[in-house]
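A single structure is presented below for examination.
With one protein chain removed, the remaining protein chains of the complex are shown where they sit.
Lettered A, B and C in written order, each chain numbered from 1.
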Amino acid sequence: MVFARFEPGGDRYQLVENHAWIKDFGVRYELGVDGIGVALIGLTALLIPFIVLAGWHDADPLETASKRWRPTQGFFALILMVEAMVILSFEATDVFLFYILFEAMLIPMYFLIGGFGDRAHSGSDENAAAQRSYAAVKFLLYNLVGGLIMLAAVIGLYVVAGNFSLTEIVEARANGSLEMATSTERWLFLGFFFAFAVKAPLWPLHTWLPNAMGEATTPVAVLITAVVDKVGTFAMLRFCLGLFPEASKWATPAIVVLALISIVYGALVAVGQRDIKRLVAYASISHFGFIILGIFAMTTQGQSGATLYMVNHGVSTAALMLVAGFLISRRGSRLIADYGGVQKVAPVLAGTFLIGGLATLSLPGLAPFVSEFLVLVGTFARYPVAGIVATTGIVLAALYTLVLYQRTMTGPVKEEVRALPDLRARELLVVAPLIAVLIFLGVFPKPLTDVVDPAVRHTMSDVQQKDPQPQNVEAAK
Amino acid sequence: MNPVNYLYLAALLFTIGAAGVLIRRNAIVVFMCVELMLNACNLAFVTFSRMHGNLDGQIIAFFTMVVAAAEVVVGLAIIVSVFRARHSASVDDASLMKL
Amino acid sequence: MSSMAVHSMWTTAAEPIAKIPAPHIEYTQLSPVLIVLGAAIVSVLVEAFVPRKGRYHSQVFLSVAALAAAFAAVVGLAAGGYGSTKAHIAAMGAIAVDGPALFLQGTIVLASIVAVFTFAERRLDPADHGHKVDSFAAEAAAVPGSDQEKAAVKAGFTTTEVFPLALFAIAGMLVFPAANDLLTLFVALEVFSLPLYLLCAVARRKRLMSQEAAVKYFLLGAFSSAFLLFGIALLYGYAGSVSYATIARVVDGSIGSVDPALADTMGNDALLLIGFAMVLMGLLFKVGAVPFHMWTPDVYQGAPTPVTGFMAAATKVAAFGALLRLLYVVLPGLTWDWRPVMWGVAIVTMLGGAVVAITQTDIKRLLAYSSIAHAGFLLAGVIAATPSGISSVLFYLGAYSFVTIGAFAVVTLVRDAGGEATHLSKWAGLGRRSPLVAAVFAVFLLAFAGIPLTSGFSGKFAVFKAAADGGAGALVVVGVISSAIAAFFYVRVIVLMFFSEPKADGPTVAVPSVLTSLTITAGVVVTLVLGVAPQYFLDLANQASVFVR
Partner (left out) sequence: MENLIALLIGAPLLGAAVLLLGGRRLDRTGHWLGTLLAAASFVIALVLFVDMLGKGAEDRALHQTLFTWIPVGTFQADMAFQLDQLSMTFVLLITGVGTLIHVYSIGYMEHDERRRRFFGYLNLFVAAMLLLVLADNYLLLYFGWEGVGLASYLLIGFWQHKPSAATAAKKAFIVNRVGDMGLSIAIMLMFTTFGTFAFGRVLEASDQASEGKLTAIGLMLLLAACGKSAQVPLQSWLGDAMEGPTPVSALIHAATMVTAGVYLIVRSADIFNAAPDAQLVVTVVGAVTLLFGAIVGCAKDDIKKALAGSTMSQIGYMILAAGLGPIGYVFAIMHLVTHGFFKAGLFLGAGSVMHGMNDEVDMRKYGGLRKYMPVTFVTFGLGYLAIIGFPGLSGFFSKDKIIEAAFAKGGTEGWILGAVTLLGAAITAYYMTRVMLMTFFGEKRWQPDAEGHEPHPHESPKSMVIPMILLAVGSVGGGAVFEFSGFVEWLEPVTGFEHGHAPISAAAVTAATVAVMVIGVGLAYLQYGRGPVPVVAPRGSLLTRAARRDLLQDDFNHAVFVTGGTHLTRSLVYVDHSLVDGVVNGTAAAVGGLSGRLRKLQNGYARTYAVSMFGGTAVLIAATLLMRAV
């Protein structure tokens, strides 16, 4: 629907809606989407149905008395609640409104993680329950702390700017009617960035993600990493850069370094994981490193790449994670060591898993390659060294993906997996479209780039950045 | 003599009362110390009123006495009931709730 | 100064006064207070003359009716413009009728109504010897466990005295934020404190704890009010009057400073400052600010839960009202003296409350500490020293009081053999047992934690915004940090309720009568409404944010 009415060439924000909400706080219910928003809304709208479909039985009541309390419909209600909030936050052009959604979406997520744990756990039920609630609490507290610090910044922003409207503030800053003291701007920027960095997550604020993804049911894990976390990176692009261009430029070097650390560190730790879901989680951390790197490379390629990356990473991780989830739910274990030779007994499952993995290591022809390469090029154009360091990520990605595939899918068939059934119709119905999307966007990403490009140009102009020109062209001039 | 001295006396009484509250264990005595503090206040009021040459202070003193009386009523009621329940009027015995 | 001069003063003072002007009282404008006081007296008479079995109903009816009437009166006055245009000082300068006063009185009355509902709840405990019982002792005077008590229980006595007591307390609370001279302030304080001391003592279960709470509350309360009084004395000594207006004018020097008689003996500012500090202490005690907070946990835990809820909500409102008036009306000229001090108090209060709460194991004590932390947040708003500061505090108080009463009302529902099961371990898995109650409580906790779309968030945001506007950015940061800490233990309770396995000997959740249900519903509704669409109430608070001088 949104796509139908969104025309890439048009104004920066379209389908704008604007009502006073809490006049007193100068808060308005102000919505509007730019290309980036549309892309991500599309992602969300695309994924959620599959997530729901994939989670079809995850919330079914169990016989065991301990887990009597599992209201199935509640599970989906919460998921949809999250979807609504996420989409709204992609649309919000009012800082306060965004903040509210940003915080409020924690609660349903919290219950999704804590309330509906993965049944494939190691150890007793109590143990699992404990780990689960630990993960849930960790998730909530990390994000809450981030959010509260952001709250301080939001208030600060209000004190400085006098209203919350993104558009107005950006305008005011552009035409110089709103001056901000350098230090103030930096502090506010840090306040915002911290919250988003927790959400994204950026090293060293990432440790909640593996727990959350490990303990939650697979669909929820996908929801976290593929959809909800994108709000963080999206917000960096829209709010951090939009509101605090100067401070963003000031902070860029530090952030680039952190992003690089995330990339390499996440990948290396992923290699060392014993738990499939945790492995994917760390892989995601590495990928979020790429996204953030792209955003703060401050080049058209980098930022478009980052935006595409958000979408592609969403789809690819969803594919990989969901297949992994099907596998796990069959065998009832998350430990890599418990698998082997699955490829022989369940070729289709293995095949889809492999494609998901290849997407994760961004093989050309699959969507992530496009975005990853754009990010790399964009970064390299401004920070060659960073670009090269980031490039090592592609080797490490190959390492953890293929190691995972080799250990689980190939080799002699383990006794326990001998009886595993192959993918069922429902599951295939979930995975196949995702893979189709991956291939399509990998070969023909134009539709997406056309939508994203203009928005990125706006952002670039907000931060008054130009792409570095090719060296020899300059020489020619 | 200089009325200011009465202020010093008031302050002294007040301090004594406060010290009593802090030191003594017996609820009744503690309560009496509080009364002492109130009366110190009265003295201060009267003195000030004397100094300022208006009567507000003295009137306030009367109010204070009434309030103090009311406090006695309520206070003794509570303390007595506690005493009957525990057969002890020590404030330190009443420490079921802590931490 | 020479004894001569003193003598002359004395004589002038002793001159026979020609005629005393009859005091002029605006009864209509005092009507809220008068209605409640009247009702209180009537209900004393009810205690005296109505036969036992009739008392409960008549008392409940009387109190609710009176409070409703009082609320109507408040609304009427506000509509009549006394909140804004016609605001002025009534009763010979004793009582201010202005926006803040009316707003707070309205809040107090509403809170009291729902609180009285919880007082009147008689469904939670199983009937005893065929008599419905509420949460108050059959005969407070009887020794716990004595034959006398047993007899009283058998006879089905109930302490219906709680209603007149509550009414008196409410009356005092209504006067407290409106008091316009220190004497009224002091009297109002005592008028609402003394009944509360008694109310604390009359719990039906755990009577020893209840009495202990009463003793502690009483002794410390008396102690603090002694300080307050001495402070008043000093201020009187400084300004020669206890009327806010006069003191204010003396402070900003618009009328002749203190009597030279004092000037040469002690730096009169010392009188002012010391006196101010002591009065402040008296109010901070009622507010429950660190380091005057230590009574709070014990009393909240020991007192009958309905009373706790009532105290936690209404007392805070009244005390903050008085605090605001004192700081904004009496001592505006002193802002630069009290602000730094209040900064300190606010910071330690926020942090102290939040930190200590983490390790609490009793739900009532937990809420007590959370109330301390919230007092800290409110102080941050008070410090803003701007109109927006006032209105934000007013709004926060309104939002907070309903959340609190609702929360304590839920606490009364969770019971086991020994009455209310307040130990946290008992709450494990409540969400599995009775999702509804758990969910409601979760809403309240989230509001306490200040999660968006609950009233807690709107309030917190308003207060912090005001503080930041008022140049107290650092306070906001501290506030944010402590709310992060606080979030931890609220979340802990939620985890306990929803994600941990229910205990075998877990508590049962009593099905409340319509009264408590009403209270809780009101709490939830207010919480959500003020969270989602606070605009209207913010407007109210804004209009009400001007003190009359």
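Simple rule for what comes next: a residue touches a chain if its C-beta (ideal position, glycine included) is under 8 Å from a C-beta of that chain, and two chains touch if they have at least 3 such contacts.
Bear in mind the structure is a predicted one, so any value in this text is a computation, not a measurement.
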For the chain that's been dropped from view, list the shown partners it touches.
A, B, C
Which of these, C:I89, C:M278 or C:A467, touches the one chain of the complex that we don't see?
C:M278
Using the touch definition up top, pick the residue from A:T44, A:N143, A:S304 or A:T360 that touches the left-out chain.
A:S304
By the contact definition given up top, give the residues of chain B that touch the hidden chain.
18, 21-23, 25, 30, 91-92, 94-99
Those residues of chain C which, in the complete complex, touch the missing chain
215-216, 219-220, 223-224, 227, 269-270, 273-274, 276-278, 280-281, 285, 290-292, 294-295, 297-298, 336-338, 340-341, 344-345, 352, 355-360, 485, 488
Determine and list the chain A residues touching the chain excluded from the picture.
142, 203-204, 206-207, 265, 268-269, 271-273, 300-301, 304-305, 341, 343-344, 351, 358, 363-365, 369-370, 373-374, 376-377, 380-381, 384, 387-388, 391-392, 394-395, 398-399, 402-403, 406, 409-413, 443-446, 449-450, 453, 457, 467-473, 475-476
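The rule is short, and it goes like this: only the chains that are shown with their structure count from here on.
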Considering only which chains touch which, label the overall pattern as line, ring, star, complete or other.
line
Of all chain pairs, the one with the highest number of C-beta contacts is B-C
Centroid spacing, where centroids are CA-atom means, of chain A and chain B in whole angstrom
66
Averaging only over C-alpha atoms, locate the centres of chain A and chain C and give their separation in whole Å.
47
Express in whole angstrom the distance between the two chain centres, defined as the mean CA positions of chain B and chain C.
24
For chain B, residues that touch 2 or more chains besides their own
none
Which of the residues in chain C end up touching chain A in this complex?
431-432, 435, 446, 449, 451-453, 457-458, 461-462, 464-465, 468-469, 473, 476-477, 480-481, 483-484, 487-488, 491-492, 495, 498-501, 533-535, 538-539, 542
In the complex formed with chain C, which residues of chain A make contact?
21-25, 66, 68-69, 71, 99-101, 103-104, 106-107, 111, 114-115, 125-126, 129, 132-133, 136-137, 140-141, 144-145, 148-149, 151-152, 155-156, 158-159
Residue numbers on chain B that touch chain C, as the complex places them
1-4, 7, 10, 14, 17-18, 21, 27, 30-31, 34, 37-38, 40-41, 44-45, 47-57, 60, 63-64, 67, 70-71, 74-75, 77-79, 81-82, 84-86, 91, 94-98
